[in-house]
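Note that one protein chain is taken out, while the other chains of the complex remain in position.
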Amino acid sequence: MATSAPTATGRPLAALARLREPWTDRRAELVLGAVSCFVLALIVGMVVFVFSKAWPSFSHNGLGWFGDTGNVNQQMDRIQQPGTAEPVYDFGAFDLIWGTVLTTGVAVLFGAAFSTLAAIFMVEFAPESLRRILTPTVSLLAAVPSVIYGLIGILVLAPFVGDLISQDRKESVAGVISLTGENWLLATFILAVMIIPIMTAIIAQALRQVPRGWTEGAAALGVNRWRVMWTISVRTARPAIVAGAVLATGRALGEAIMLAMVSGGTAFAPNPVDGLTFFLEPTRPLAATIVFYREGLANPAMASTLYGIAAVLLVSAMALSIGAYVVKQPMKKYGIRT
Amino acid sequence: MAAAAPKRTGAVESYSTWRWTDRLALALCWACGIALCVAAASILLYMGFRGLQYLRPELLFERPTGAVDQTKSGGILDPILGTLMLTVLGTAIAIPLAVCVAIWLVEYGRPAGLARAVESGVEIVAGTPSIVLAIFGLIIFQQPWLGWLSFTAEGGGVFGRSLINASIMMSFIALPLVVGATREGLNAIPGHVREASYALGKTKAATIRRVLLPAVRPSIATGTALGMGRIAGDTAIVIILLGNTLLIEPQEGMPVLGLLTGTGSTLTSYVYENSPAGEGGAYEKAYAAAFVLLLVVLVLNFAVARVVGGSSTSRSNLWNR
Partner (left out) sequence: MESLMPPPVRRIAADRQATVAPAPSSNGGEPALDGAPARARGLSRPDRPRVPAIERMRAENLVLAYGGKPAVKGVSLPIRQGEVLALIGPSGCGKTTLLRSLNRLTELTPTATREGRILLDGQDVDQLEVTQLRRRISMVFQQPNPFPMSVFDNVAYALREQGKKRPGKKELAPQVEEALVRAGLFDEVRADLQHPALRLSGGQQQRLCIARALAARPEVLLLDEPCSALDPKSTEVIEELIVRLREEVAIVIVTHNLQQAYRVADNVAFMYLGDLVEYGPTDQIFHAPTQHRTREYVGGAFG
């Protein structure tokens, strides 16, 4: 304000302002930079901290940490209550990792195919009126909290699936596991329902951004609508499909609560050799395991084990974001933003 | 004029000339699209139906009680307040940090290596599962020197769970969303706007404050609404860091600080605990709370659509008028 009235007190103020100018700029840069560094330090601190806490468990078990070194449920019970003065670290997370890979992998693969087709439908084939309500609905579904999906799963779908399982089948495996409606297939299904809206929204966005010149050029050559979509639009949006799949994988890996609610809650590796029973076997992914043993964090050995699980999740998430970054590059070449 | 507008001709399209693979794929495409519509409709309608069935207005104003019997377990006032406080506090912590980071990245970004590191750091947080944030937070806040943020027991053991602790970790969830939205907003401002400001003799700092910040306010709002939705929907941090007590339990002795360092619950943890997975089997209350939660998300989603819809049409020509 003062500088705009230079007549009266203009000179000294202007001089003062000139003095201040470079300093304000410098100060702004320094303050903003400092805040950024602070945030970065927090993040780096978090990563380092998680790894340092996880170290005892990793160093004790070596590569066996990732292997199958016995019944995980019993191992975790012993870690929790060793019965001796010495803490017990013996742990092999294979069952949990397999449960994670199975649920996440199947959900993402199925979800990617489904979302691609659904996005094509949304962008190209749906009637105009349906298209107009579908777009906001999908973005709403993408924001529905996972605990709501978990609630529907555990109260509606699990009893329904449970009733479908025959008594004979339940008795055939009664000594090892109990078959209920809560199993890996249901968990995977709900996981897929959860990530499909996210992926569909991303893919549909990319499909809409395909330059019109390409789709019209293809149409002008007498190629039908499906082939134009498939050979031009989907081809161009391929990086977005992968990016969407990567994002969905991250969500699925990190999903703890919903999976803790519907996956069956016991560390077990569903075995494809079991035939049809395989689909009904319970499991418990990595993230859900942390929720299960959250009360045990006061115990250093249990805490180290859980931080080990957290570290594995963290590394997977980082690998995924590097993957997403690599995949996004070709998009930029065509001038398409994800 | 309108009378002259010609009709649109209908397209004659015949699938008989298509390859059978194309016809099959198109059928699949329709199947997926319709399945998506059915799934969306059934989820939303089912939750709406259950919500209207079990949500009575007095539930919104009654405090919950610990009874196992559904008819006696009270209302959901505390979880609603918990969700509101956590959402507001979490974004309030995240916004200043996120806006600073975004402005620094876009407007300064020197040295380049550091900028890349900050960028990757934000990216890492965006990908970190909230359960990892939760148990990281618990260990940090159980350090003795952070005991004042929660509650320290007789022997010096720090509880580590409190509203403020949960909010701080929640802010990590909102941070990348606000950074992303703000960066996008800043990048959308054409360079000549900045140059015009410099040409008027404004410093870079003044340009940021007087020109850029007002211009990216819609983007910040978008990021904030997205972040609020994520915070309101998160369960893991609540059940681990908020103490997960049914009632809001402020620490005694201090009026506001007591609330911040006290414990509580949110709608998400209330739903979780009242589902068969938690302790209670009060599924009617769970449905009612889930319905309220869905409404919160719906409102936030609507806010995002309004801000984005309003600005994306105007943003492109805002500067070129």
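Read from first to last, the chains carry the letters A and B; within each, the first residue is number 1.
By our rule, contacts are C-beta pairs under 8 Å (C-beta built on N, C-alpha and C of every residue); 3 or more make two chains touch, one makes a residue touch a chain.
Worth saying up front: this structure is predicted, and the values here are computed from it rather than measured.
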### Residue of A:136, A:159, A:217 or A:300 touching the missing chain in the full complex
A:217
## Note on the structure
Given A:140, A:158 or A:232, the correct residue touching the omitted chain is A:232
### Query
What residue numbers in subunit A mark contact with the hidden partner chain?
211-224, 227, 231-232, 235-236, 334
### Residues of subunit B (touch criterion as defined above) contacting the omitted chain
1-14, 17, 19
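We take it that only the chains that are shown with their structure count from here on.
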### Task
Compute the distance, rounded to whole Å, between the mean C-alpha positions of subunit A and subunit B.
15
### Query
If you look only at subunit A, which of its residues touch subunit B in the complex?
21, 24-25, 27-29, 31-33, 35-40, 43-44, 46-47, 49-50, 53, 114, 117-118, 120-122, 125-126, 130, 134, 136-141, 143-148, 150-152, 154-156, 193, 196-197, 200, 224-227, 230, 250, 253-257, 260-261, 265, 287, 290-291, 294, 297, 303, 306-307, 310, 313-314, 317-318, 320-321, 325
### Query
Which bits of subunit B are touching subunit A when the two form their complex?
13, 17-18, 22, 25-26, 28-33, 35-37, 39-40, 43-44, 46-47, 96-97, 100-101, 103-105, 107-108, 110, 114, 117-118, 121-133, 135-136, 138-140, 175, 203-206, 208, 229, 232-236, 239-240, 268, 271-272, 275-277, 283, 286-287, 290, 293-294, 297-298, 300-301, 305
